[in-house]
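Note that one protein chain of the assembly has been removed; the remaining protein chains are unaltered in position.
We call the chains A and B, going by the order they appear; numbering starts again at 1 in every chain.
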Amino acid sequence: MARTLINVPPKAKRGEIITIKTLISHIMETGFRHSNVGVRIPRDIIDTFVCTYNGEEIFRATLYPAIAANPFITFHTVATESGTIAFKWTGDKGFSATESVKITVE
Amino acid sequence: MTPRWRRSPYILLLTTLLAGLWLSARAEIPLNERRSSYADMSRDSKAMQDDDTSNPGMLAVLDGEALWKTKAGAADRACADCHGDARASMKGVAARYPAFEATLGRPVNLEQRINICRAQRQNAQPFAYESKDMLALSAFVAMQSRGEPIAPPDDPRLRSFRDNGRSLFTSRQGQLNLSCSQCHDDNWGKSLAGNTVTQGHPTGYPIYRLEWQSLGSLQRRLRNCMIGMRAETYTYGAPEYVDMELYLMWRARGMTLETPAVRP
Partner (left out) sequence: MNRRLSSPATRRAVLAAAGGACLALTVRPAAATPAALTLAIRKVVGEADVKPGKVQIELPPLVENGNTVAMSVSVDSPMTPKDHVKAIHVFTEKNPQPNIISVQLGPRAGRASISTRIRLADTQKVVAICELSDGTFWSHSVDVIITLGACLEDNLI
């Protein structure tokens, strides 16, 4: 599975807005490049990124070839309760990667 | 009677030209004027490097950490089996490479050292240059020297190779008939194609170069430079590259290692 790096504060106060940073290893081949013999290199990108908080979707992004390689996405959510924040990336060629972190909310 | 050299305009011109060239070509950057190319980057590129969770080079470091612990080769041995915790055993190593390898009678860089270990200690296939595994492992090892001063070894056996490296750095080459030194010693700080010319110190290799959108070694970057100068590049692992690395690390002695750096 592709390598990921997630930054979520392990602890937060109830109602606090937390910042979530995600980084995943992926070439994000645009589909617009050509090899040195003029053959078009097919598109190979992550096109969907979804984040759930204790199973409820809190963030969804549709990515296009204009997103740089090794997609880095930062967003926010309100720390409502302790539990699991889960991430899923899907894309071309059946690409799929998941990651999850625990958060303690007091 | 006016001296002969003053009477001939051509001799006067030649003398002035030679004097001008001698005065304008600074040999080396004074030690206290050296600075890492980090300083010449945009604020956003610096931010990308500074945050371990946004630095794409860290993805390779994590891969390298996994490789460090993976048993490999006919000897079924992991790096960790001999070297233990890399945080302790690899600290300072990348800062003093390239180093002399007695069995080969010449210096080797970190990537070559890794391959020597793979062949001799693990009985494993060497990693190909610039392969994902090679970059990951060298990034992981080099990162253990992050924050350390670059400390080229004071080894007399390295002298002739270092001098060769210096000679390659200062010799004109390619269709543009440029030497590395002309940009990076004589004209650093000025602009070239919208970017600032850096001093060209290898303070963060392997780097995540935005242009490559991936990690790459110093040799890959040197090849880019040579292509930019319209010069014929050497093959990966060529002794010329290692000699240049050796000289460049000496030229950057005392500067802080930043691996894995981000560069435009």
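Just so we're on the same page, a residue touches a chain if its C-beta (ideal position, glycine included) is under 8 Å from a C-beta of that chain, and two chains touch if they have at least 3 such contacts.
Since the structure is predicted, the reported quantities are computational estimates derived from the model, not experimental observations.
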Residue touching the undisplayed chain, where the options are B:Q120, B:S160, B:Q213 or B:T235: B:Q213
Residue touching the undisplayed chain, where the options are A:I58, A:A86 or A:V101: A:I58
Those residues of chain B which, in the complete complex, touch the missing chain: 41-45, 47-48, 192-195, 197, 209-213, 220, 223-225, 227-229, 263-264
Where the missing chain touches chain A, by residue: 17-18, 30, 32-36, 41, 53, 56, 58-69, 71-78, 80
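Keep in mind that, in the parts below, only the chains that are shown with their structure count from here on.
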Intercentroid distance (Cα basis), chain B paired with chain A, Å: 33
Residue ranges of chain B in contact with chain A within the complex: 51-54, 56, 58-59, 62-63, 213-214
Contact footprint of chain B on chain A as seen in their complex: 3-7, 21, 23-25, 27-28, 68-70, 72
